[in-house]
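Reviewing the structure listed below.
Apart from one protein chain that is not included, each protein chain of the complex appears where it belongs.
In this document, chain identifiers A and B correspond to the written order of the chains, with residue numbering beginning at 1 in each.
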Amino acid sequence: MSFLSYFINGISLGSIYAIIALGYTMVYGIAKMLNFAHGDIIMVGAFATFTVVSTNGGNPIVGILAAVLVCTVLGVTIERVAYRPLRGASPLAVLITAIGVSYLLQNVALLIFGSNSKQFTSVVNIPALKLADGQLSISGVTMVTIASCIVIMIVLTTFINKTKMGQAMLAVSEDKGAATLMGIDVNRTIAVTFAIGSALAAIAGVLLCSAYPSLTPYTGSMPGIKAFVAAVFGGIGSIPGAMIGGIILGVIENLSKAYISSQLSDAIVFSVLIIVLLVRPTGILGKTIHEKV
Amino acid sequence: MKRKAKGIKNQTTIQNFITYAIVIAFWVFIQIWSKAGQMTSLLNGLLVPICTYVILAVSLNLTVGILGELSLGHAGFMCVGAFSGAFFTKAMAGAIPSVGIRFAIALLVGAAVAALFGFLIGIPVLRLTGDYLAIVTLAFGEIIKNLINVLYVGKDSRGLHLSMKDVASLNLEPEGEVIIKGAQGITGTPKASTFTIGILLVLLALFIILNLVNSRTGRAIMAIRDNRIAAESVGINITKYKLLAFTVSASIAGVAGVLYSHNLSSLAATPKNFGYNMSIMILVFVVLGGIGNIRGSIIAAVILTALPELLRGLNNYRMLIYAIVLIAMMLFNSAPKAIEMRERLMEKVKGKGKGAA
Partner (left out) sequence: MAMLEVKNLSISFGGLKAVDDFHVSIEKGQLYGLIGPNGAGKTTVFNLLTGVYKPDAGSIELDGVNITGKRTMDINQGGIARTFQNIRLFKELSVLDNVKVGLHNHHPYSTLEGIFRLPRYFKVEKEMDERALELLKVFDLDQESGYKASNLPYGKQRKLEIARALATDPKLLLLDEPAAGMNPNETKELMDTIRFVRDHFDMTILLIEHDMKLVSGICEKLTVLNFGQVLTEGETSDVLNDPQVITAYLGE
């Protein structure tokens, strides 16, 4: 029974990784950049909710909406100010700029909220589900997280396959030049991608802090990296890949924490990534690209 | 035309000597400064770290700039060097009483162990390219840090004992000594690192890397960077030279680690000193100094290490300023529009100069 409980918690943690990884993977697929600041957007989202909920004694729903709004605006602004001017520059220059943005977000948060960790009040008030005579308890947050992940996945897939903007995204990710020739506004498409990715990060931030309620300016860093790993794991650029990668990662992490060593869980997660990439160099669902000679 | 080829060679030699001269001049300047009684303890405390970061930046440039592969795990090799070096110095305290000699050997031990890790990690990693290579090196760096945090090593009359659990499971004799204590790391390493030693190691690292780059081996490595398929077609052994560059780079990072560990009385592997954040910081030095530009790495490492410390008066704002400066510099240096604007400006200035003449 305890295995099942660890497993379900793993899926829940994995769902959070998956939601973050979706943002990573979409941005990578379309802008071909590793957005290292993505993890810090999570933190900003969590702080936005925290501020609303703690100051107004407020409604958690308002808190979540605030987080989504703040992060979407922030994501689009960052793209406009810091990344767009670098389009066409070396990938390394973009990477370092993203790192600069990450430092910036962390330090602004540090100035506003200080370095002490804040106690985050969960936005989920659903009572835990008791199964098998109370031996298996699934918390409200866990259920909401998993449900959100499923809903997001469905909505996102529909959006990409059924809307004009979604198709434009696919086109831009295939070939920017050709997309431009077909009359697609590449800048706008990339901006929308950042908006969606950041909104997802906000939701992930709120869910993350509801499950693990301590919040600092560095809260987003490690989950950001893990989600990045999940995205690569599933095949970066692939949306179902991000989903699968995130969930597998969460399950591995939770099970190794429970059965092997909590200190070594990160090492185990990273080892699995390495093994997967050595067997499938472009991730589970990644496309293999052959260089033309 | 023979003169022409020779001319280039002399130019590189001169450029290299300027690089050495800058490092030596820095050392002389600090000596004079401190004789004049101008050194604050803050500055003094920065000298060895500056040397450490310079060595790290220069060695990472070998991987990123010369070999052309993005590594985000350089701090891992530094970590391996730091711990193996400090471990040696502590473990051999009885056998070799002289701290100086122990430190000298520790530098070799750190270099060798880091090289071994570089080699072993390089074999799988270098099969990947681009962002995949970057994430896997990051993963290895984190794994190393993680493993060191659960590593317990003790020593008694029966020899060395190793455990991944806790001190008790080392089963030491009562008079035995715990040398590596899990997350607490190694404490009581003699402070053998000095600024002068640091500078000597910087010079040594430069000597190795600059000479390597300007040799048959370096040409092969850069050929792989510029065009792997063409390099293969002229008979270059890709795997061998990639691995060689990666191993040398790791080994030199290991030396930096030993220098680092002998500057601290207590050494623990935290996310701050050996995590991916450190790897990224070193990468920032390399990129800001100019990819492939060894001298640039040195200057960027010195300025970017000193700057936040010198801005200490600004307290919480200093890292904020650092971040803004970093973004601004990247935009200024690399944005296609900024480059175009700079070029136009340069032309205008030049044009005016000509007009006046």
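FYI, a residue touches a chain if its C-beta (ideal position, glycine included) is under 8 Å from a C-beta of that chain, and two chains touch if they have at least 3 such contacts.
In this text, all values refer to a predicted model and were calculated from it rather than measured experimentally.
Novice: Write down which of B:L67, B:L244 or B:L320 is the residue touching the left-out chain.
Specialist: Of the listed residues, the one touching the omitted chain is B:L244.
Novice: Which of these touches the unseen chain: B:K181, B:R219 or B:R318?
Specialist: Here the residue in touch with the unshown chain is B:R219.
Novice: Going by the contact rule already stated, which one of B:L42, B:L160 or B:I229 would touch the omitted chain in the full complex?
Specialist: That would be B:I229, which touches the missing chain.
Novice: Against the chain that's been left off, what residues of chain A make contact? List them.
Specialist: Residues of chain A in touch with the missing chain: 293.
Novice: Could I get the residues of chain B that touch the absent chain, sorted low to high?
Specialist: With respect to the unshown chain, the touching residues of chain B are 1-2, 4-8, 207-208, 211-212, 215-220, 222-223, 225-227, 229-238, 244, 292.
Quick note on the criterion: only the chains that are shown with their structure count from here on.
Novice: I'd like the Å distance between the centres of chain A and chain B, where a centre is the mean of that chain's Cα atoms.
Specialist: About 31 Å separates the centre of chain A from that of chain B.
Novice: Provide the residue numbers of chain A that touch chain B in the complex, in ascending order.
Specialist: 28, 34, 36, 82, 85-93, 95-97, 99-101, 103-104, 106-108, 110-111, 225, 228-229, 232, 236, 261, 263-264, 266-267, 270-271, 273-274, 277-278, 281-282, 291, 293
Novice: Hey, which residues of chain B end up touching chain A in the complex?
Specialist: 64, 70, 124, 127-128, 131-132, 134-136, 138-140, 142-143, 146-147, 149-150, 164, 183, 229, 276, 280, 283-284, 287-288, 291, 316-317, 319-320, 322-324, 326-327, 330-331, 333-338
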